Structure formats: C-alpha cells, structure tokens
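A single structure is presented below for examination.
The other protein chains are all here in position, but one chain of the complex has been omitted.
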Amino acid sequence: MDMGSFLHQFVQQLINGVSLGSIYALIALGYTMIYGIIKLINFAHGDIYMLGAYFGFVATTMLGLSFLPALVFAMAAAAVAGIVIERVAYRPMRNAPRIAILITAIGVSFFLEYGMILIATPQPRTFPAVFDATVYNVAGLVINSQQIVILGSALVLMAALTYIVNHTKAGKAMRAVSFDMDAAQLMGINIDKVISMTFALGSSLAAAAGVLVSIYYNSIDPLMGMMPGMKAFVAAVLGGIGIIPGAMLGGIIMGVVEAMVSGFFSSTFRDAAAFGILILILLYKPSGLLGKNIREKV
Amino acid sequence: MNNIRKQDIMSLLGCFVLFAVMQLLIMFEIIGPFWELNIVLIGINIILSVSLNLINGYTGQFSIGHAGFLAVGAYTGAIITVKLGLPFELALIVGTLCAGLLGFLIGLPTLRLNGDYLAIATLGLGEIIRICILNIEYVGGASGLMGIPRETNFAWVFWVGIFVIFFIKNFINSAPGRSCLAIRENEIAAETMGIDTTKYKVMAFTIGAAFAGTAGVLFSHYFYIAHPASFTFMRSFDILTMVVLGGLGSMSGAITGAVLLTGISAFLAEYPEWRMVIYSITLIVLMLYRPQGLFGNKELSLKMFKLGGDNSGRTAEGK
Amino acid sequence: MKKMRKVLSVACIGMLLATALTGCGGDKKGSGDTIKIGGNLEMTGGSASYGKSAQNGIKLAIDAANAKGGVLGKKIEFVVADNKSEAAEATNAMQKLIAQDKVIAVIGPNLSSASIAATSINTSAKVLAITPMGTNPNVTVDKDGKTKDFMFRACFIDPFQGTVMATFAKDKINAKNVAILVDNSSDYAKGLAQFFKEAFTKGGGKIVAEESYLQKDTDFKATLTKIKASNPDMIYVPGYYQEVGMIVKQAREMGLNVPMAGGDGWDSAKLPEIAGKAALNNTYFSSLYSPDDDSQLNKDFVAAYQKAYNEKPDVFAALAYDSALLVINAIKTANAVDTVKIKDAMAKTAGFSGVSGNVTFNAQHNPVKSAVIIEYKDGAQVFKTKINP
Partner (left out) sequence: MEELLKVNNVSMVFGGLRAVSNFSMEINKGELIGLIGPNGAGKTTAFNMLTGVYEPTEGTITFEGNLVNGKKPYQVTAMGMARTFQNIRLFSELSVIDNVKIAYNMHVQYSLPEAIWRFGRYFNEEEEITNKAMSLLKIFKLDGKADEQAKNLPYGEQRRLEIARAMATQPKLLLLDEPAAGMNPQETHELMEMIRWIRDEFKLSILLIEHDMSLVMNVCERIYVLEYGFCIANGVPEEIKNNKRVIEAYLGEEVS
C-alpha cells in the first residue's frame, strides 16, 4: 500500500470510526448520567435503547408519524419506561448492597429483552426510512448525511445535558444527589424526584439513540441493545464514568479503535482491541481519561 | 482440635451416604437421564459459583469474567484428550493449572483496580479470552472443538465438587483465608494489620480461576463440544447471579444459588417462550425481597442440617 | 411490613422449590392416542429468530397433518425445548425431549454446533433427529467419516452450496478477483466461504481479500473500506440476512457497486427491506428454496404461512416445515411407533417432494437436491438458474 492510498484509507477509517463512535457516545451519555447519580451500572440501559427503537417503530409505522414527532414520542415513552423501571425495580433497593442492584439490573435487562421477544417475536423488523440518506463523496471519501445527523445529535445532546446539569436548578439538585445523597436529602432535595428525573432523561437519551441508529441501520430486533449497551458502558468507563464529556470522548475513541483495527488488522479482533484499550487505560488511569483520581481518605 | 477432625470426617461420611443414594437412584433410573444431566450441570455450576464466591464473596473483589476461565479449562482439557489423546485425569489437572496460571497473570495487574472498575476490566478480559479462542483455528475457531469424549459422569462431578468445596472451606478457615476476609471487610485496615493485600487478592483470584478451569474440563467432557458461544459474558452473569442470589460470602448460599437457578432453568424448559421472562421476574423479585441473598453471609449450621452440610465459613471452628 | 416481606419471600422460594420438585417427579409417558414430535429449537439467545421461524414452520406442518386425522390414526403433539442457541443447552434440551417428553423424533437444532453436540444424546437413545439448517458436514458424519445413524438434515451441505456459487461467479459473472466477507461466528458461513474459496481458486480465480464479522454486528464500514481498497470484481458474503442486509446497504453507500453473492442465509423477505431495493440490485444467492418457487406445494405453504403468521416464510421456516413433513412421512412409512423403524424409513426416503424441492437421502444422510441461483431485481427474487449436484 503506497502512502497516498494509506492516507486515504486512514482518513476514511477515521470517518467511519467517528460515526460509529458517536452512536456509542449517544448511548453512553445516558449510561454515565445514571451512574453518576446513583452509582448503578444500569445493565438494562442498552435495552431501553432497544425499547426506544421499538417505540419509534410503532410511532412511524402504526401511528404514521414523521421523523421528529416519532422521535419525541419514542423519547417520551422511554422516559416513562425508565421512571417505571426505577420505581419498581431499583428504588426499593436503594439501601441494598450494590451488587444486588446490579443483579436486579441484569434481571430487568433479561425481562425487557425477552418480554419484547414475547410481544414482537425475535424476528428483526425493518425500520422505515423516515428521512433519506444523501451520500457525499468528497475526494473519494464517503460520508453519509445520516452519519452527520447522528454525530450532530450526540454533540447537541451532550451540550444540552451539560447545560442542564451545570446551569439549571434541577441539574444542581442532580449534582448534589450525586455528591452526597444523604446530605442532599437533609438540604430539602427530594431525591426520589431527582433520581426519577435522571432516569427519565437518561432513558429518553437512549431512546433518541435507538431511533437514530435504527434509521441509520434500518433494522431492529429485541436483542439489539445487548452489544451496543455493553460497548457504551465500556466507552463511559473509558472516558471517566459519571462525566458527560467523558462519555462522548470514550465513545469516539472506542469507535475509532474499532474502525482502525478492522481496517488495518482484522475485524475479528475488533472487540478484543476495544476491551484491551479499556483495560490499559484503567491500569494507568483507573478513573478513566477525564476522571479525577479520588483517593480514599485514611 | 479433635472436634474439627471429627466434623470433617462426619461431613465426609455424609457425602458418601449422599453419593451412594444418588448413584443408586440414577442406577435404577428413578432419576431419569434428563434429571441426571441436570444434576451434573448443577454440580458443575456449584463448582463455578463456589469458586467465584471465593473471589467475589470472601475476598470482596468484584469479578465478572469467570466464563473466560471456564473456557480456558474447557479448551485445554479438550486439547489434552482430543488432540493429544491423553487421559481425562490429566486433562482435569492441566485444565485447572492453565486456568489458574491465566488467573494469576491477569490478576496481578488488574487486581489493583477496585469496585466497578475491576468488574468492567474482568468482564473485558473474559471477552478477550473468548475472542482469542474464536480466532484459533487449532481449536476449531467459531465452530468449536468437536468430538470430545464424554468422560464426565455424576461420580466425577460429585467428588470434584466435594473436593472444591472442602478446599475453599478449609482455605477460608485458615490464616490466608482470614486475610482474604479482612481485605473484603476493609482493605486499608487489612494492610495495616500486616497483610500483603495484593498477594492474597491474587491468591484468591488464582484459586477461583483454577477451579473455574476444573469446571470447564468437566463441562466440555460432558457436552461433547467446547464452543465459544458457551462462554460469553452472559455465562459470567449467570454464575454471578447464583452467587449473589445465594448470598455473597456464604458457601451454603453459593451452593443453593447454583441448585436453585439451574433447577428453575431446567424446570422452565417446559415453557420455552416464557422461560426467560419468568426467570428474569424471579430474579428481580428475589433480589427485591432478599437483597443480601438467601443466606446473607451466614452458613447453614450442622445443627440445622445434619446430613452432608458443613459449617464452613467465617465462624471459628472447634472451640 | 417487614414481616410481610419475609413471609412473601419464603412463600416465593417455597413455590419455586415445589415447582422444581414436581417437575422432577413428573415423568410424562407418551399416552396411547398421541404421537410426540420434539423441537430442539433456538427460542432464546442470539439465534432466537431462527428458532421462532422453525417453530412456526413445524407447527404449520403438524397442524395440517392433524387436520387430516394425524398419522397412524393418532394425533401429533409438538413439544418444543429451548436450546438457548448454545451447544451445551442443546444437549440438555435433547435429553429433556427424549427422556421427559418421550418424543419419537426430534427436529432441530438449527445451528450446526448445537446439532453436533446434541446428536450424541439422540443417537444413544436411538431416536432420530433432523436438523433443518445445520449445514456443516460433521453434523451427520463423525470424525472418522462414519455416518451417524440417527442424524439427518433437510438442507444441503456447505461444500455443495459453496461450489455452486463459485461456478456461477466464474461462468456467469465473469469474476476474477473476489473478496470474501464471512460471518465468523457461524460455522455455516465459514464452511461456505471455505468451499467457495477452494472451488473458485481451483478454477483459476483469485481471492483478493478475506474479511470477517460477527453476528449482531451493525457497522461494517471499516471492513468494507478495506475491501474496497483491494478492488474486487465481486464480493461473496455467506451469512444471514440480517447482517447481509446492512452489509449490502453500507457497501453501496461506500460506492462498492460490484456484484455481491451469498448463500441460502440470504433468503428472507426482510432482506430487500433492510438493504433497500435499489442497493440489492446486482446481487445473487444460492438456495434450495425460494418463496416465489411456483410449485403448487410451495404456493400452498406460503399462503398458509402468511395466513397463520402474517408474514412471508423465510428459509428456516421452509426447511423446518420440510423436516416435519419428512418425519411424518417416515412415521407413515414405518407404520409403527418404533423409533428405530422410523429412522430406517427416514434413511430410505427417496423422491419425497417438499416445499424446498425433492429430497432423496444419500449414504451420509444428506438430501440430494438441486440448487437454484436467485437474483434480486428491484427487491424481487428472480429465478436465475438451476444447478444439479
């Protein structure tokens, strides 16, 4: 491979990686937020993403909505689902050992996956193309307009989330709860409400990701959330879990690493490489790229 | 001290009786082949959950990569018997040692991490192991390693299981085991009490990984095949669920968890469509009502349960 | 409140134990007036969609047979056991069907690896099993080349299909440089790729790139970029339609407009929807079945399937349907509820017409069938050519 074509390939892979990474980032945003507030690895988050995709499917095919209303519908429905899940499965366990809540989260994840299989059969469904994809061909480099939309949405949502968390009263309450739940409660913050809101926000983000990704890939099935959910969590940890820009950064890094490994090595080692990088980063910077090292006070 | 010896001998006798009864039931086909298969599966799962309990429950290190070590045992064992044509007993030993060695190599760097970070790192390592196996054509790659003879039977699983249970029980009731408990309770205090925390964490991790390897050898030599799809992170979750459901840090709990979940799964085979839904609801409900697991970190005591049970765990014996 | 919880949890556990125990005791004997056929299928796990289709197909065949009065004057009962898309669990499911449910024949599993693991059980119990889609040669033949007495398959084996497509690529597409993109998690796809490669290179062609992906992958752009750089004049993608759809779509977006080809895993009404009709132009696949096949048998099957499930059957449904028909036919021929006799009858099956074509079992228990090459034109399957073995 000569230098020119190598460079050309490299840039194309970079584009592929960033576009894939923005999907991970989109899911990771909600993941990281929920973790930030209640320190729960919400394994069901990937399934909320799936749920969002199905809500979008219902909205576009059965209710005949166009893209934006369908997106809003899916986000709202997923927010409700998120609140219900938190209320039923996680809230009663707030003082339980964390590993027990984790098992509950795994249970919820199974329930959503196989409940959906029961309702919608395991067959994949095709998601209607609600807006057309234009393929731009710039100097031999291929970019799809949908890729740009996904990356743009991820950036916008990240910015919005950062604004909500840093500049609104609700965000202040969230940060307080995340910092010290008991103290926040003593200061008159209704932590139940804050946590519900976090789940609603996180779940609607996942749903937005679900709808966008379904439009992009065109196909949805009840187990579609398993792998992306896992990858998004890895991305969140990579960037520093609980940190919103960290989720974005982690997602993009994961995507680029996967694209580069697939492109210049072998796609079968793609996931191994992604996990390998995560472990290396954890060993050198245990709290993730943007995380602060917190030392237990002795 | 004679008391301890006496207790050990009594439990061992209990095991013999239990074994004889079960073996007779199987011989006279009162337990049919389907339940025999599930009893073997329960036995393998007990080895897995008890060994994971040593890492997660007793030492307090949150590991969810157990399926990786299971895979290493399954494959190395199969290489010994299928590829090299050596006896099954050797496969058991080599499979155990290989998984243990890998556990040691992985544990050394990663056990510096704690909590969720360790969890995600072990999860990743488990997947890396699986992906590597998937890419080794020598062991069949994605098609799996086939043609493995069925060497495992109830007797093997039973006695290996008893061996593992006794091993871990005695470990926990010794100075190194108590060091592990101390690390779980308070790592900083443990270190200031003169405990080399890294050493004992790695020790527990290695032992746990090694026994997962043992389970792997038994597994692949019962089901004729070692296939990468059997060792995904979902399998790790399964094992973790057994341990947590039974009660972290409880031997009786780990055993009960394995029996219960394998049993539920076998029973629900009647209702394939609903199986996972019922399973997941059961999981959620049990966790909601017993977040500390069925046993908490307590043990069944000899007084409560005379036959075969052993009062392993945290309490000082033989006073 | 606390007490209430305790009581509830104890009750919950008790109930579970009780149900587990009753399950333990209940050995259901096959009652006199029904015949039980088992389905060892992928109801959960990564391949749940294949199992579901197969279940639908088998149910249809059995309901039809029962409507005509069953077989040997008895109604057929269909029992499904879930193999969780996994080899060890398939063994477990097989054991359950044979030991607990006392079935006299088993259909499934679909996955080759699961079939290979599970067949040891039905062989030692002397009950036949037929896999609708287990295409790996080792499913019916052991490692010493001996045919496994009680294992059959309804599909054709990898070598045949791979070879057929290699011939077609060379002669009809005039391909010289082919890139292969294989589903690395499926031994079916890997088998196809291997035999395609062997036949194609023997015929003087060149494989310019060999790449792989895993089931449930969704983004293939990185790999496709790499393939594009190798300048192939055809891409062979043996795999299942869900991923293939996305691969075709993304390949066309990347400007890879060369012909693409695959195997019977492509056969689904969903493929044009996922890939897009335009993108799917200039693609071909080898199959033994096409829902648009104009035989009366197939037309009836497609109509009945659509009526029952409100969707077009895919290849899993069709082959499972055929498997069920083959089993019922073997029972009829054997004229006895005797598993060994049924197996013998099955092995002698010749010229049996199913929706996927005529079936005659050879000595390795593989059906000798002709293959068809189908082209996608504006989303519709167009019969291209028929190739006999």
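So that you can tell them apart, the chains are marked A, B and C in the order they are listed, and the count of residues begins at 1 in each.
We adopt the following convention: a contact is a pair of C-beta atoms (placed from the backbone, for glycine too) under 8 Å apart; a residue touches a chain by one contact, two chains touch by 3 or more.
Predicted model, so just to flag it, every value in this text is computed and none were measured.
Touch with the chain omitted from the figure is made, among B:Leu181, B:Ile225 or B:Leu300, by B:Leu181. Considering the full assembly, B:Thr197 is the residue among B:Ser11, B:Thr96 or B:Thr197 that touches the omitted chain. Considering the complete assembly, subunit B touches the hidden chain via residues 1, 4-5, 8, 167, 170-171, 173-179, 181-182, 185-186, 188-197, 249, 297, 314-316, 319.
By definition in this document, only the chains that are shown with their structure count from here on.
Taken as a contact graph, with one node per protein chain and an edge wherever two chains touch, the assembly is complete, since every chain touches every other chain.
Distance from the subunit A centre to the subunit C centre is 34 Å, each centre being the mean of its Cα atoms. Between subunit B and subunit C, the centres computed from C-alpha atoms are 34 Å apart.
In subunit C, the residues touching two or more other chains are 44, 46, 184. Within subunit A, residues 114, 117, 266, 268, 271 each touch two or more of the remaining chains. Interface residues of subunit B facing subunit A in the complex, by the touch rule stated above, are 56, 62, 109-110, 112-113, 116-117, 119-121, 124-125, 127-128, 131-132, 134-135, 188, 233, 237, 240-241, 244-245, 248, 273-277, 279-281, 283-284, 287-288, 291-293. On the subunit A side of its complex with subunit C, the touching residues are 1, 5, 9, 12-13, 16-17, 19-20, 23, 114, 117, 121-126, 129, 133, 135, 137, 142, 144, 213, 217-219, 221-224, 226-228, 258-260, 262-264, 266-268, 271. Here subunit B touches subunit C in the complex through residues 32-35, 37-38, 41, 134, 141-144, 146-147, 150, 219, 222-225, 227-230, 260, 263-264, 266-267, 269-270, 272-273, 275-276, 282, 285-286, 289-290, 294, going by the rule given at the top.
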